[in-house]
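See structure below.
For this view, one protein chain was removed and the others were kept in their places.
As written, the chain order gives the labels A and B, with residue 1 at the start of each chain.
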Amino acid sequence: MQRRLKKEWPYHMLLLPGLVLTFIFSYLPIYGIVMAFQDYNPGLGFIGSRWVGLENFQLVFQTPQFLRAIFNTFYISLFKIVLQTLASVSFALMLNEVRLTSAKRIFQTIVYIPNFISWVIMAGILLNLLASDGIINIVIKALGGRPVQFISNRSVFPWTIILSDVWKTFGFGTVVYLASITSIDPELYEAAVIDGAGRWKQTRYVTIPLLVPIIVLMVVLALGNVLSAGFDQVYNLYSPAVYPTGDIIDTFVYRLGLQNGKYAIGTAVGLFKSVISCTLISLSLWVAYRFANYRVF
Amino acid sequence: MRKIARNLLASLLMLTMVLSALPALAQAPVGTREFVPIPEGNWDAPYETVVNITTVKGAGADIVYEDGDTHTSNPWTRAWLDRLGIEVTHLWVDDGNTQYDSKLNMTIATGQLPDTFKVNYVQFRQLMDAGLIMDLTDLYNEHASQRIRDYEKTDPDTIKQSTVDGRIYGIPEYYYGIIDQPKDLWIRKDWYEDAGSPALKTVEDFENLAALFMEKYGGYGLAISNTLEHLFMTGPMFGVYLGNPANPNAQYFWYKDDTGRIKAGIAHEEFKTALQYWAKWYEDGIISADFANADMNKMIQDLVNGKAGMQPHYQWQGWHVGPNLVAAQGSDNAYMIPFPFPTMDGSQVLGQVGFPNNRVIVIAKTCENPAAVMKLLSFTDHIMFDADTVMTEEEFKGFTDGQREHTPGSLEIIDPMADMIQFEHVLHALKTGDTSELFTAGMKKKYSDSISWINEKNPGGLGAYLQQGFDGCAYDNSKFLIDNGFIKRTDVWGPPPVEFDKTINTIDIILNGVMEIIMGIQPVEYYDTVLANWYAQGGQIMEDAVNASYGGQ
Partner (left out) sequence: MHTVTRGMKVFRVFNYTAIILVCLSCFLPVLNTLAVSFSSPAAVSTGKVYFWPVQFTTMAYEFAITNGKFLRALWVSVVRCLLGVSINLFMMITTAYPLSKPKSVFGARNFYMAFYIFTILFGGGLVPYYILVNRLGLMNSIWSLVLPLSVPVYNMVILMNFMRGLPPELEEAAMVDGAGQIKTLFTIILPVLKPALATVGLFSFVYHWNDWLTGALFMHDPRNYPLQTYLQTLLTNFNDMLRQSGSDYYQLLARMNEQTGRAAQLFLGLTPLLIVYPFLQKYFTTGLVLGSVKG
């Protein structure tokens, strides 16, 4: 026991500063969760406010639009995660084949840039591109197709959201995956070459298997956010015409008017999101461990 | 690699030093001054020893100060200190006014209340429940200026909303007047004149004009946005009065039906007539096929582009669309002018007036010198709206240049007749050329802006000109409605009752249903189902609460 402590104490010491700050700033305020069960009044505080049990939860869960928003959130989020991962990994692999280092850097920078453009601006650009007389519909018409109402047709809208988000943010994943590829031990490739593997086989048998852990990690982390399907994006693109398929939890809560201090309902929904995310993450960890014998965290 | 760690540490240390050198929060100078004592009870009598008042404020981001001045030290704070002996300290300033409500809620949560601050009605109710704010009745009657107290004569009902059991707990900040509320139908002037300035009395007249515009200039007829905010402004054409779905505090407009029951506009029978017409307009192309894509920017873009020549809008349309339209079309005649809405039978349309007061000024029970707050409010009002105020030109500029009339923040109270008086003076000055009676910053600015449009065709002046610069301007239309009683006043003159908290996002049901009907996905009869859903999911609760609180049947 003592030997173990002696061997491990440097680890504890290294962790200490982060632990202290995290405890202070992330754990101390956690009592705010009680607000979900209160008719919170800032003047009365957390102790003085009236307790209402599950009233806040009842209020949102008996609203059909909220249940619909939960479904939409899952739908949009899950497709975003899957396609995002595919796009990021493929693009990282494609970039990896670029030999010219400077070109590689430039490409990598460029695909990361849309991440900096806020959705307010991007939505303005998209609305113009996707309008019935916008460039995309002009092309569709020129090819003999029928114009698509990307924004106001409720069955198309979720896919407008999913695909535009994948396009805007895949550069983020690309940076991570490319950094991972860069960190692969060159000796492994050398060994593969000796075994007679070409570029494709190297990618197939060395790069991709070594990327799996980071891919799993990124997906699991994304699952932690599965109930936030991209507030800024949806908010700037949707309209009442597409509420049935496009409204997500966060936009629904936003319209509640958090400005007016409806903190309690916001907190209740937040708690619900936490519990679901927690379940999903645990589930995915268990699956990864059980079926691939792989520890994510 | 120790080097890395060392460098990290060194840079941290250096930063710490740099940071500590960052100037501390500026504080107004403290000092005692000698004053000639003035009899007690006069609001302008200064304190003999300086008293301190703490407050918080949300400030407009475009307020500009002279060099060295800040939100917390400027001509206003100096005047409060010099003339009243009151030193005002700001616990915080929310620049841009984006987080005022959140910051205030959290400040209340910390338990460290400023002496005085402005709250919305939800916060007012919470502070009352918590017993944190002071009874202001006696203070108000004894220490506030006669001018401020006279606002009750202009609008006797608003102060009742912050009066509990006959005692005043909050003083309304008031508003610029109901003259700014009625909306207009804005029409491209050049197109309208080319069409021979046809009469615009009936809905049919409107539809004919729209058809004419579309035939001549292409595009569509009426520019609206996807929140339905602008389409809902056309309700009065069909005798129905609707809220603004984009404003969470005014989503419904409540008024009595024939039986005396207060109902939301969307629940009145006439709303179906409106729906019928809207659906027809969509089918005929008067409403754009892309209206569901049209956010505010897109709507303006279409107007500026000449894709549409009509728009329902507020009296400030001339700022919103005007200058860009003129610049883009390259013509001094290409701008939009306001018309009263036509109606089904050609009768006079009514101007819609909702409850306009957003916030009330309260004083914390912990405040030691509450009378000082009354003095401050009276002083601010005196400087900004009192025709009898004597000031040097320099002082006036100090208080009002660079939007500084909004500097007092939580200590600002507005004359509910301000814009009506302003309009009368500005129009008079424009007609006679006599500028001697322009006594507020607002009047001077609106006058000089209007003049710059009239004389130099400066597009920046178009907004003021269209709002109050000529016979037939937006305020002229509104004034006509007010003077002749053509007003539809809400029967809920106050904030939503507390029961509204038991409903959520009910407006979604209506908006989605309305959009589907307009776009032809559903027939007009479908609205019965929509409305039934609305009642089932909270509409009934709201309607009952409103009738209970505001005396409906």
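Throughout what follows, contacts are C-beta pairs under 8 Å (C-beta built on N, C-alpha and C of every residue); 3 or more make two chains touch, one makes a residue touch a chain.
Only a predicted model underlies this, so the values are computations on that prediction, with no experimental measurement involved.
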{"item": "Residue, one of A:R50, A:R105, A:K141 or A:R204, that touches the chain absent here", "value": "A:R105"}
{"item": "Hidden partner interface residues of chain A, rising order", "value": "4, 8, 10-15, 17-19, 21-22, 24-33, 35, 40, 42, 46, 91, 94-95, 97-98, 101, 104-105, 107-111, 113-118, 120-122, 124-125, 128, 167, 171, 175-176, 178-180, 182-187, 198-199, 210, 213-214, 217-218, 221, 224, 263, 266-267, 270, 274, 277-278, 281, 297"}
{"item": "Positions on chain B where the hidden chain makes contact", "value": "1-2, 4-5, 8, 11-12, 15, 18-19, 22-23, 25-26, 59-62, 64, 70-72, 90-99, 102-103, 105-106, 109-110, 112, 175-177, 180, 247, 296-297, 300-301, 304-305, 314-316, 319-320, 322-328, 403, 406, 414, 418-419, 442, 445, 449, 459-460, 462-463"}
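By definition in this document, only the chains that are shown with their structure count from here on.
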{"item": "Chain centre separation (chain A, chain B; CA means) in Å", "value": "38"}
{"item": "Chain A contact footprint on chain B (complex, rising order)", "value": "101-102, 105-106, 108-109, 111, 120, 122-123, 126-127, 129-132, 226-228, 245, 248-249, 289-290, 292-293, 295, 297-298, 501-502, 504-505, 508-509, 511-512, 514-516, 519, 537"}
{"item": "Partner chain B, residues of chain A touching it in the complex", "value": "41-45, 48, 59-60, 63-66, 123-124, 127-128, 130-133, 149, 151-152, 236, 239-244, 247, 252, 255-257, 259-263, 265"}
